[in-house]
Structures are given as structure tokens and as C-alpha cells.
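The structure is given below, and queries will be raised subsequently.
Heads up, one of the protein chains got dropped from this complex, but the rest are sitting where they should.
As written, the chains take the letters A, B and C, and residue 1 is the first residue of each chain.
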Amino acid sequence: MNSSIMDYDVLKPHEECGVFGIYSDGDVSPAYATYNGLLALQHRGQESCGIAVCDRGVVSYSKDMGLVTEAFNDKILDSLKGQMAVGHVRYSTSGGSVRENAQPLVMRYIKGTLAIAHNGNLTNAYELHRVLERRGCIFQTTIDTEVIAYMIARERVDAPSIEEAVRRAIPKLQGSFSLVIMSPQKLIAARDPHGFRPLCIGKIGNSTVFASETCALDACGAEFVRDVEPGEVVVVDQDGMRSFRDPVDVEKSLCIFEYIYFARTDSIIDGISVYEARKQAGRLLAKQLPVEADMVIGVPESGIDAAIGYSEESGIPYEKGIVKNTYIGRTFIKPSQSERERSVRIKLNALSNCVKGKRIVMLDDSIVRGTTSARIVSMLKDAGAKEVHLRISSPPFLWPCYYGTDIPSKDDLIACQYSIEEIGKMSFADSIAFLSVENLAKIMGSRKGYCDACFSGKYPAPIPDYLIANKDYDYSTPIKRL
Amino acid sequence: MNSSIMDYDVLKPHEECGVFGIYSDGDVSPAYATYNGLLALQHRGQESCGIAVCDRGVVSYSKDMGLVTEAFNDKILDSLKGQMAVGHVRYSTSGGSVRENAQPLVMRYIKGTLAIAHNGNLTNAYELHRVLERRGCIFQTTIDTEVIAYMIARERVDAPSIEEAVRRAIPKLQGSFSLVIMSPQKLIAARDPHGFRPLCIGKIGNSTVFASETCALDACGAEFVRDVEPGEVVVVDQDGMRSFRDPVDVEKSLCIFEYIYFARTDSIIDGISVYEARKQAGRLLAKQLPVEADMVIGVPESGIDAAIGYSEESGIPYEKGIVKNTYIGRTFIKPSQSERERSVRIKLNALSNCVKGKRIVMLDDSIVRGTTSARIVSMLKDAGAKEVHLRISSPPFLWPCYYGTDIPSKDDLIACQYSIEEIGKMSFADSIAFLSVENLAKIMGSRKGYCDACFSGKYPAPIPDYLIANKDYDYSTPIKRL
Amino acid sequence: MNSSIMDYDVLKPHEECGVFGIYSDGDVSPAYATYNGLLALQHRGQESCGIAVCDRGVVSYSKDMGLVTEAFNDKILDSLKGQMAVGHVRYSTSGGSVRENAQPLVMRYIKGTLAIAHNGNLTNAYELHRVLERRGCIFQTTIDTEVIAYMIARERVDAPSIEEAVRRAIPKLQGSFSLVIMSPQKLIAARDPHGFRPLCIGKIGNSTVFASETCALDACGAEFVRDVEPGEVVVVDQDGMRSFRDPVDVEKSLCIFEYIYFARTDSIIDGISVYEARKQAGRLLAKQLPVEADMVIGVPESGIDAAIGYSEESGIPYEKGIVKNTYIGRTFIKPSQSERERSVRIKLNALSNCVKGKRIVMLDDSIVRGTTSARIVSMLKDAGAKEVHLRISSPPFLWPCYYGTDIPSKDDLIACQYSIEEIGKMSFADSIAFLSVENLAKIMGSRKGYCDACFSGKYPAPIPDYLIANKDYDYSTPIKRL
Partner (left out) sequence: MNSSIMDYDVLKPHEECGVFGIYSDGDVSPAYATYNGLLALQHRGQESCGIAVCDRGVVSYSKDMGLVTEAFNDKILDSLKGQMAVGHVRYSTSGGSVRENAQPLVMRYIKGTLAIAHNGNLTNAYELHRVLERRGCIFQTTIDTEVIAYMIARERVDAPSIEEAVRRAIPKLQGSFSLVIMSPQKLIAARDPHGFRPLCIGKIGNSTVFASETCALDACGAEFVRDVEPGEVVVVDQDGMRSFRDPVDVEKSLCIFEYIYFARTDSIIDGISVYEARKQAGRLLAKQLPVEADMVIGVPESGIDAAIGYSEESGIPYEKGIVKNTYIGRTFIKPSQSERERSVRIKLNALSNCVKGKRIVMLDDSIVRGTTSARIVSMLKDAGAKEVHLRISSPPFLWPCYYGTDIPSKDDLIACQYSIEEIGKMSFADSIAFLSVENLAKIMGSRKGYCDACFSGKYPAPIPDYLIANKDYDYSTPIKRL
């Protein structure tokens, strides 16, 4: 009687990483605070995670594949003693899915040990890689973080301090990067001049925290202080917090898809509530293409916020409509094709009694390949829904992302191949609407300075030709760690 | 700025088990169908799980601690070949949390191999245990299922068939049991005469499926046929499906807490939609004690359905209000007491922008000890909520449950110690209301025949004195498996 | 230049089990003593192991697949507190290789909890099984130990004590059994009336130890006291040690292959040193068929003792000749057939410089299928040996064993198919000799009372026809635990 959907999450765009750092005044355990912070950032990367601590200049760390709850236990955390910590959760967009690529990257350089956690994607990694190799450098991972580490280590040979080395390295790095760096004595946060990826500052008493999102501050008991500004370098040490920011000729370009899908709904990024932005997208959709219907539902979890906003604007009642099995994580056994065609219902299921005979507005956050939407609409119709009107709380993806998400190349984007009407038909929906690019501009209220290149093609930072030709250009000869 | 709650799920009442069985016509893989079914029943037990298959009389099985996705992979499932399967997910209410106690219980008896999956709790297990021991029986587990196995095996010495043995054993078993039993040639489902626990029948083409809830039928692609009736024994073999039911002098007594909390919201039990029953509880609460407020929210996940119903009845807008971290399963590291008091926010977090300055009606499903509610209300107030009105979609727990859930003895039930007003104050709520026992009777519409003993003290089946004196009376000398 | 052999150990006959028990006076940790004892008995079974302890009547236990060092760590041992312990190492000859079959078998019976460790094989298990099933018994394992448990539990209903129940059960059990049994208050050792398997008593101060071999006494710091006599039941409790022995009309029949191969060379069984018996076999072989040669070598490890004896008697120098890779345990990756034919050298390797151009007498303990001997002789010849004279320190296997070892049925015994001369040729040996049955009688000096049925066909206890027809007759419908 009901229907359902598989592989739902797998087909969503993925964020690359989440970063966290803490400089403790002694009242807070850096390792436990980082653990709690990483738990709250887990949605930004579920492939691997790691924590490095620094105890009077001596760095200890633990990194592993898997979720934070899988990779750490109290025995490990208890052994990670120190005054500072830096943590990382990772989903691989570039660089393979291997243990070596887990972060933070811990290494020794001229001034001792450095631990670096990085969220983002360099667009000039290939050029930097070639330059470094020609100077005899060796690379043991395939992550951009190692390139950043070299750039900082080389600057540090002449620079008077680690923060000055970071400052000098920044202009040589192109693309997106939100960094947390732990030197023997200092904790440093840095955000690329465009501010593509979020990064914020919090306080637990006199301890300073850096995190990708404010939800991680909440999770470790920190008060939000402010966001790290694009191009800013923030340093904390025993003398307190200082900040450097070189004037640059670029506009702020925060990834707008953070609001639509990537960030957690309880985070506040650069002053805007993610939940409110999502509800606003729903309200705007309700005005953009009104429809008569009996209920509004959202595809869990990300479509729900927009559905609540749509219901509020349209007056059509909000209902649950679809239930998600939260016990199924990343790994469950895929059915064979034949089983798939018999529509095995595992990850999502329709509430048949609720939807039977009803005209439904269904909110989802985005469409990449289109197959998922088609399956969910079919599931609702199999369960007896009379009409399903599909509303997408973002514009159609038309351009790949080079700044740290895995929005794919045009060949894999359904909106590059088909018209919106065709996508609607392929989805079995009775009507379809994407949030217009104009309305997208309104989800953050009057705020400007965002990157919507995946929708508009307006890339705020230049993309090398070879990347345009091959989005997943890999500067490294493949090294496969089994 | 926000607040949150820990150990949230741990303090909820727990269902004991979920059962599943399939007799395949050859078009369906019994092991994979059972795997999919158990995934959908995972909310009924996350401690251990198992699948047994029967291939022309030869039984293979695999059981392990942990979630279904952890205990099984395609290699294991591929090796579980056969024409029938029986599966089980377990949460231990009685019998320790050890590998030996995982189900299905597979054993050899006079007629070959038997696999038994059991949901429920015998109230005369102690008496049966003593009788059996006095006849030289040995017990290798501490689960009631082993007692049931002995009772059936002993009847089978004289009974002409396994189904007749099950039929003869039923009158000797007191308490709750929904059973799926696999003999070398037959698959049998049986439900105790009170029908305390749910059990339903489905069809995938010509294959027959038994499951605790209809959501498991959906997950394996089966159509719902009907519920197994209280006291009914249903047999499937190569000659098709047959049913036996001895007249008994007891009323149907389905556990009403299945609707309020235990069952999955997309299941339909004994003809009533769980989602609709939960929304109805919300609507009834809105009428029972109206309040002026700006928004209605639900404590995820189970409070959300009632919140939607409350919003519908009251006209007060539904909002998300609280977000749950779904990456945190059963195991995350508990903070020390001092960290707990600093209110570490991990599992749940308030949407501060959403709740700030607002008067909130918050729906939750039940209150056992009261500490959880207090923490959530505090979290909302810390996040700026102006008022929090607590509405509970069930009456106060006043009596322990002996029929297969872990609703504890009176000493641990806050409602046995304090008045409703006191509970409200202890919860920091501005007002509090529990669904009245009269309204509880209306959540299933006009349907009768349920057990609400935990609220009313009216136990439909007799409870031995030693159980009343000690709810967790354990008939076995403790055996600890490390 | 050298050659070597694979799968060497796999093709050897296997002992079924080792048992251990301790009743502590409080100065010795029963769990740690048992751990040390089991380490020393590991050669008797490497498939699974377990330890159960009893703390004032409450039994805790831990069992797992694998070696003792793999299955236990200090955290587990620390949690196994108590006054008594019983331990077991297992190699499966009957009953599958599954977790459920690990011992000690811990179960509850009429008088509390019982833990049983068993070494041996019942020849009437099938009959007992049928009788018990007809009385409604259920079986959850496929090991004889469960049958023994039932027999004792049933006797205990009427018997005044556990030791009396054991005593009454013994006459009903046929075949071999060395048992250590832990009841809530007592530790009991029992050996079958034939005394097929060894069992000895030791003391650590006032603590009493039972073990399969004296090497386990050495390992836990115990002094040897005496062997348990065939048919004897020894009980230890707070009142000290007592012994019962019913007169029986059978002769002692200790398995003589314990001396030749199964037991550890440093053990002393029923008064005879295993090392001395093996050396004596070598000396007797030197007299039985003298040969001119340059060196004597032994196939590691068991052939070395006989080689030392042969060298002593013949005056031909002892050399190492072959080295064994001790880092390779049970699990290493098998080469494909083609690689095998290219004679991959992994487990054993010849010392080429040592054997080149030499006439060699090579001692091995036994020949089952003959393939191993052929490979070792070939390896030596490939390494340049001029002559290889094969000497086997036991007679040819002509009869299967039903008393607890896996000496197979006649179809798999090369000596049942071929003459000794043919075996010699098939082994590429320049000459071959097996220890004669007459000389076998002399390896224990003047001692009598052993079982040599595998060589002589003289079975000291009757074997049912269905076992003769099918050595591996399995009374249970196969239950496969994955």
C-alpha cells in the first residue's frame, strides 16, 4: 500500500568538511569539547574524522574512517590531553576515500609540529603541486590540505611568526578554504578572501572556540561571538585573541547552498538563521506558483523547513506525509535491480492513510539527477495521493561547483539536459516549480555577498581551463590505499 | 545561546521486540525480505537481531549484538538460503543484554529444528521454569522464549503436528506473546489470547509474510492482508495458509502505548493508523486545556505527530523549534556530571531564532521520570522562549507494565510521587496537561479492546504476587556473559 | 634452492579439547590461573576457548572463537571474579565450528548454575539424544557436552548432591570423557571408566587444580599431585577434596596417541613422560630397521623428540635439517593449485647447506593421508639430500577413532589403501619404516592399559553400527550458525 525510496542521501550534493578548534583556559577539556563539536558537525562529513591536541608543544592525535561516535571512545579522548585541540569531519569530494586523507593533517615543520583542518577546495592546487614537486617536495596524501601545509611551512622559513606565515600564504591560495591551524603555542583560524565556507568564533568562559557552524558552539556549550571575516586571520594564544586582515579586491561570496541544504537548520551563518532562510524559500515558492491542495509535506529532513514556510504562506495544512527510517545510516545492503523495480521500501515510506485521495504539495531542497524525486512522487501516488505538486526550494543546478562541494559536471545535471517541464513529467509530478534565481536572492533577506554559481554560472573566483574541462581533475597520480 | 538534552532516548519506555517471518513461493529471497523487514522494525529493538532460514529442513542462522545494518552484510545474507525465514530485533526488558539471548532461538527438538521469534513477556515464566527444572530441563538463556520452546517441544511429543503442539501450549502460557515459529516444513504465527502485542499478515505475490507492524510489510514490498487475531494460530506450508483459534474467555487488550509511542508512525495496527491516533491525541489535548500561544512544537520524533494535530485543532502555527542530531545512535560518550550541569548540548538543540520571545506549546508523548521534560523546557527557555506549555499525549504513568515493556515500578514513576501540578513545576513549564484517561479512549476512534493498565491499573491478565512485589523478578540465578 | 611444505598442521590428526578447573583458597585468581593453564593446553584445541567463574554461586563467563590470547585480555579477566573457575580449549571433531559450541557449557538447572568442560566423545550420544528428545528436551548446540549436561541435570532431580548425580550419570555415558564441572558450591572432575583422555590434579598452596595435562599445572604454578583415575569422581569444596569410584569391569585404555603426538612434550601422563616416550619410539625405530646415514632429523615439532632418541640409539648425528616458520598460525592464505605445484615454501623450509649431499634419516610422528610426507621428502631432495629414509614413530593408521580424535575413516587412511612399500614409494623416500605395534607397546616402558585401536582395531569400548558405517554420524539435523 505504501511506497518508498532508496539511496536517498547518496544522491544529494555533499559538503566537503567541517572544522573545529579550541584554545582552552584550563576549565574545558579540549578533546571532549572537540568531540562534542564534531558530533554537531557530522552532517558536513561522515567519511572520516580526527582530533589533534597540543600539550605544551607536544601533539597527539587520533584519526579514523567512520562517524565520530565510531572513531572515538572515552579511552581515546582521555588520552588526548592538552591545552588546545583541532578537529575535523570529512566527506571526500577530491582526494580519495582513504585513511591517509583523514584530517587534521599533523606534520613537523621548521618550528615544531603543526596540525591543520581544512574545509574547502583550492582551484590552483595543481599549479602549486607542480611548483612544489619541482622543488623536491613529496606528497603523502591527495588532499589540498597538504599543499596548504607546504605553503605555510615554506613561508615560515622567513616569516617571523606562524600567523604571519599563514597571512603570507593566503594570497597564493585560490579557491575556498576555512582553516583551523594549531601550532605549538597558538591556535589560528583563517577564511579565504571570498568567505566561501562558513567559520565562526565562540567562547566558553575564557576558552576560545572556532567552528564551521554555530550548532557546534551550542553542542560544546560555547556562546557565539562573531563570524570569522572573509580574508581574516584570527590568532589565539596565551596573550589572547588577535586578528589580521589584508585588504583584498574581492566580494564576499558565501555559498548560498549552505542555507538551502548543507548547514544544520539550527545554525546561524553570517547573521542569517538557516531555518528562517529555508522557511522563507518555502514562503517564496508559495507565492511564486500557487496551487490548490489539501496538504503540504516536506521530503525529510531538509524539505520539512521549506514545507512549514510554504504552509504558513499558503494556509494549506502541514502534514508529515513521509517517514524516514533513521536507523539506516550510510551502509545498508542495496537490493538487486529486480528488487528495486518492485519498489522495496526501506529508507522512506509514505503515510498511506494520511495521503490517500489527497492533493499534495511536496517540498524538496534540490534536484541533481532527478531520479530521487521521481521515486518519491511515485511512492506517494502508489500510496493513493491524488495529485503531487513538486516544489524545489532552490533553482535548477546548471553549473558545477569548484569550491568544495560535489555538485557534478553538466553531464550529470538533469537541468542541463531537460526543460523544467520535462523534469516535472519525468518526476511524475502534476506540477513542478523551482525557486527562481530572483527569489533565491531574497531568502537571506536583504543580505548580499553570496555565491550562487551552481545556479547562475557566475563564478566569483576564476576557474582554470583544465578544471572546466574536467571538474574532477586530479593532480596526483592515483595512489590507492586499500 | 541554545540548550539541549542528553540521554533522551534512554529514558523513554522501550518495546521489547519485533518479529518477522516469511514463507516464500520462490520468487522472493527470504533472507533479504527479512532483512528489509527487520530494518523497518528496528525501532522495536536495537540491542541484538537475528535471521534464521530453513532450506529443505536444514536451518541456518546468524545472530549478533547491534543494529540490523551492523549485524548483517550481503555475504551473510547470501549464505542464508532457504524457502522460509524468521527474524527478530530485540531490546531486553527481561533476560540480560547478552549474545546468548539474541533471537530467533534455534534449537533441535524431537521433530527436527525449530526457530522461534518472540515479542512479549510471560507472567508465569517462573512457575513454568520451576516445573521444567524439576523434570531435568536445563536452560542456556534467560529469555522467556526458551520456556516457550520447551512447552512446545514437550507438547509435540504427543501432538500430531507442530501447529497442534503450539495450540496446546498456548493455554499454559500467561502474559503477552506474538510468536513466529519456523519448523522444518511450516511457518507459524501465533498471538496470545489478549492480543497484547501486534502481529499482522501480508503477501508478496504468493509468498506469505508475518510481521509485528505493517511498516515491515511496506519495507519488503508486501501487501497488507489482515492482522493475526488474538489467540489465533496461523500456519503456512506448501498446502497454503490455515488458521486455528480456540475460544477463550478474555477480551482483546492491545497495548495502547503502541499507538502513543512504540509503533512506527506509518504503521496501521488492528485497523487504526498510528499517525492518525497520535494526531488525534494532539487534537484532544488542544480541546482539553486550551492555551494562548505563538507556536506549537513537538519533541522529536514522537512528539511531532501530536504537535501537528494540536496545531490543526488550535490554529496555532506548527514550527520545528527543536532539532535532533540523527548521527548519534545508542553510543556516544557521556559527559561527566559537571559537564552535564553546564548543559552540554548534543542530542537535541533549540532553534534559538525561532523560539526567542515566543509562547510555545510543546508536545511530548509521555513522562516517566520527568528529568527529560525539565531539560527540554529549560533548553527552550535558555534559548529565549517566553512561555513553554507542556502537553503530554498520554495520561500519567501510575502502574508498571508486566506485558513486555519496561515501564518501571512505581518507585521510578514520577506521577506516583507527585501531583500533576508539581510535575509541571519541576519541569519549569508554565502550564502542563496530560491527556486524560477519558480522552485516551478516543484516540482509536470508537475502537475498544485495549490495555491501558500502565495508566489505569486495570490489568487484563492476572499478575503473580512476586511480580507485583518485584517487577523485575528474575527466575534465573544470574549468569553473566561478558 | 630449498623446498618447503604447506598446510602441514592441517593434515595432522587433532585432539578434541583441553579442560581446566581451579578451586581457589583465595590466594590465587581463578581466572588468571585458568588463563595461564589454557595457554599451556592450547595445542589441544585452537578453535574456541572459554572461562567460567563462580562467585558465591553467581556464574560469569566469556567464550569466543580463536586462540586464548585472542579471546581474552586483562579487562575480561579482571571482570571474571570468583572462587572457582573452569576453562576449555576446543578443536571440533564433532559438532560444527560455531560460537554456540564453545565451552564451558553454562546452564541453569534445578539447583542453580552449572558449567561443564568436556574432553572426549560419547559413542552413545545419538541414543541419548533420541531418548531426551522423546521426553521433550531441546538442544541448542551440537556438542556432546549438552547431552552430558542433561544426563546430570536429570539425575540431580533425585540425587542428594551434584557429585552423586555425576556418579549416577557416568554408567549411562559411553565413550570417552574427561570432565570438569562447576556447581554453585563445588568443583568436580570426572574421567570415564576407560580413562581414554588424560586428567590430572595439582595444588597451588591450598588451591586445587584439575587439568588435561601436567604442562598446564606448570604454567599456573601448581605442583602435580596425581592423575584422576579412570572412572573416578573427584569433588572439591570448602570441606576439601573427596573422591568416589564405582567398580567397573573395564580395563584402563589411555589413548596411546597422546604420547606420540597429542600431548605436549613436557607433560607427564599417567606417570609416563611424553618426551621420554617419544625418544623411546625413536630408539626402538633405530633398532627396528637400521640404516646407514649421515644425519638424523625430525619434522618439527613433534618429530624432533623421536629424532633425538634415534640419534642416541644409532649414533648418527642429530641435525636441524628443517626449519618451521612459527609466525604462521592457523590462518594464512592458501595458494592456488598452480602455485602449490610450483612448490611455494612457506611453513617449512629445508636447510639446504645442511642437507646437501647427505644421507638423511627423517623422523615423523604419523602418516594419515601421505601427502605431507611426500612433500617434505621432496623438499629435502630438491635441497640436495642424497637419500631420505623415512621413519614414522607410530604404526600405520588402519582404523578410525571414535573416542575423541579426528583420525578419519578408512577411505581417508593411506595405510588402508596401500602397502607400506607403496607408501614409501609414494613418499619418494629411499626407505620407510613405521614403528611396529609390538614396539609401540614398549614406548611406555612396562606400562599397560592403553588404547591403540587406530592401529590395531581393538576397540576397548563398543562402537554402534551406525558409527562404524559413518564415523561422522551426526545426530542433529544440521544447524548452521554463520
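Keep in mind that, in the parts below, a residue touches a chain if its C-beta (ideal position, glycine included) is under 8 Å from a C-beta of that chain, and two chains touch if they have at least 3 such contacts.
Just so you know, these numbers come straight off a predicted model, no measurement behind them.
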Q.
Quick check: which displayed chains does the absent chain contact?
A. A, C
**Q.** Touching residue (missing chain; options C:85, C:173 or C:215)
**A.** C:215
Q: Among A:17, A:33, A:59 or A:328, single out the residue that touches the unshown chain.
A: A:59
Q | Omitted-chain contact residue, chosen from A:34, A:69 or A:113 | A | A:113
Q: In the full complex, which bits of subunit A touch the chain not displayed? Write them out.
A: 57-63, 76, 79-80, 99, 105-110, 112-114, 133-142, 146, 149-150, 153-157, 184, 476-482
**Q.** Touching residues (missing chain, whole complex) on subunit C
**A.** 1-4, 32, 35-36, 39-40, 42-43, 46, 67-69, 72-74, 77, 215, 218-221, 223-224, 264-266, 268, 273, 275-276, 301, 304-305, 308, 311-312, 317-320, 323, 325-329, 331-333, 335, 339, 342-346, 349-354
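Keep in mind that, in the parts below, only the chains that are shown with their structure count from here on.
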Q) If each chain is a dot and touching chains are joined, what shape do you get: line, ring, star, complete or other? A) line
**Q.** Separation of mean Cα positions, subunit B and subunit A [Å, integer]
**A.** 36
Q: Compute the distance, rounded to whole Å, between the mean C-alpha positions of subunit B and subunit C.
A: 48
**Q.** Touching two or more other chains - residue numbers and ranges from subunit A
**A.** none
